[in-house]
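For reference, the structure is listed below as structure tokens.
What you see is the complex with one protein chain gone and the rest in place.
== chain A ==
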Amino acid sequence: MKKNSIKGYLFFLPFGVLYGLFLIYPLINGFRMSFFDWDLFGEPQFIGLQNFSKMFNDPTFWSSLWHTIYFVILTVPILVILGFLMALLLNSKIYMKRLFRMLFFFPYVLSITIVCSIWAFLYQPHFGIIDKIFEIIGINYTGWLLDPKTAMPAIALTTIWWTLGFNVILYLAGLQEISDSVYEAATIDGANSFQKTIFITIPLLKRTHALVLVLQTIASLQIFGQVYIMTGGGPQGSTRVLIQYIYDQGFRYFRMGYAQAMALFFFAIMFVIAFIQIRLTLRTGGE
């Protein structure tokens, strides 16, 4: 019995050490840091809860948080609904099914830099292709990434294009679990395909809807790279999101304690959502 315990811990050890060092220790140290004022070079000064009170009185913190939520609102519903509709299409009786599935998923594996530079090119004022398309339908508008009103929606569209394939894959996996006999029974009862979608497919995919919604919310709350590459947070701070504000405060202005206090706030939000995610994934047994 005792020998078995040692064995169990020994096999766990390599992972356990790295886990403790690179996840648990930084987490604990992060809690500690948020009570200090520290510029990375001098001595840390204990200031109690001042970082947190500063945070709640910092308009830039609130606007960054709002921009993050705005991005979530712009992306999550569209990515979930469009993901479902695309999966329905790709699961229907079409030719070259496998080819379509592959091609829709491909953008997801492209690195963020490639995706953002392609789209920055498409959005380019005067010679970008998107301006030209709008010109054809009679709208003269230019500078999608340069206008505070359109910059975030433009980044959202890029993100939707980039990550839609992932949600389609999750939905396709869900659709495959619905047995054909359910549909056959409905056909005998005289249901058309629209009715089958509304009354059978959508309710039976309840768990998939929830999982996609939660995963998408987690992913969208973490937005950073797109903004960093495409607008740098501008124009006029209109796309500055929470992770970028934390990054700037920490790594550009070296306000380590303050940045970490905001990081903990972010952690608290994510923790609640991740908790829901775990409940959802564990109930399926992780497979």
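Just so we're on the same page, a contact is a pair of C-beta atoms (placed from the backbone, for glycine too) under 8 Å apart; a residue touches a chain by one contact, two chains touch by 3 or more; residues count from 1.
Just so it is clear, contacts and distances are computed from a predicted model.
Of the names listed as "4Fe-4S ferredoxin", "Carbohydrate ABC transporter membrane protein 2 (CUT1 family)", "LrgB family protein" or "Iron-containing redox enzyme family protein", the one that matches the UniProt record for the absent chain is "Carbohydrate ABC transporter membrane protein 2 (CUT1 family)".
Between the chain not shown and the residues A:P14, A:G42, A:G138 or A:P203, the one that touches is A:P14.
Interface residues of chain A with the unshown chain, by the touch rule above, are 1, 4-5, 7-16, 18-19, 21-27, 29-30, 33, 86, 89-90, 92-96, 100, 102-107, 109-114, 116-119, 121-122, 124, 127, 129, 132, 161, 166, 169-170, 173, 211, 215-216, 218-219, 222, 224-225, 228-229, 243, 246-247, 250-251, 256, 259-260, 263-264, 266-267, 270-271, 274-275, 277-278, 280-281, 285-287.
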